[in-house]
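Removed: one protein chain of the complex. Kept in place: all other protein chains.
After this line comes subunit A, so read on.
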Amino acid sequence: MTTVRETLAVARLGGRIYWRDKQALTATVLTSVGLGIGLPVMMDRLRPGETSVIVAQLLGMLAVSLTLSGFNQSAVSLTARRDQLILKRLRASGLGDGAVLGGELLNIMAQSVLIALVTTVAVVNLTSATAPRDPVLFTVFVVLGAAVITSLGAAWTVVIPRAEVAAPLSIPFFMIAGLGAGAFGPMNQLLPGWLSTVLDLLPTAAVVKVGGATFADGTFAGDLQAAVVPLLNLSVWAAIALLVISRRFRWEPRRS
């Protein structure tokens, strides 16, 4: 119970800081929401009535958005707090390590989910796309995906030597996630088969796959069946993230 209370306290503090951070707001919130809403709306104007294309564009942009606001934000923010010795101060406050890191990740994940849901609601309202047939399953996978992707961002900090290079070292991932999810148009159809298979293994692909099922015609049983492999995918990535964090996460900058 104490750990939950501490984790929520850290998450609340993180949220307060997040919405004051102009860099996070422009690089993450504005970019994610702007592109996430803008491109599907543009597609709706260019190809009116082609709902499946608009939904594909939306899901592709959700992959980009989750990577930007989850993975990148987690890697950049945690590296900065590590280098500024803020993580060290939080640990000195008497909080458990799990509460400090869990609270930081919970906050970033919550912002990431919020951005994804706001984007989805806006696109559904501004275009000819209809709302997902199964909004609960869609939301569950957005939340699970955000949790795993955010944790992977924390794991990625182990290879980031200092805060200045955190953003450039994290940017390629949103490009890769977007490419695999079709955010940049049907470019993924030009890729060799093996590369498409690799891109399908990304955690963002799991969210896109279940998201696609919930937007398409079908049944709840069919949705659950479609969710099994993506759930396995997310579980494997979650295990990788937790393993790296538990063994290699650095709370302080290198001394030499």
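Note that a contact is a pair of C-beta atoms (placed from the backbone, for glycine too) under 8 Å apart; a residue touches a chain by one contact, two chains touch by 3 or more; residues count from 1.
Everything that follows uses one rule, which is that contacts and distances are computed from a predicted model.
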Record-based protein name (UniProt) of the chain missing from this complex, from "3-oxoacid CoA-transferase, B subunit", "Ferrous iron transport protein B", "Hydrogenase" or "ABC transporter ATP-binding protein": "ABC transporter ATP-binding protein"
Option touching the unshown chain, where A:T26, A:S52, A:S93 or A:S246 are the choices: A:S93
Sole contact to the chain not displayed, among A:R20, A:R45 or A:R247: A:R20
Those residues of subunit A which, in the complete complex, touch the missing chain: 2, 6, 9-10, 12-13, 16-17, 20-21, 81, 84-86, 88-97, 251-252, 255-256
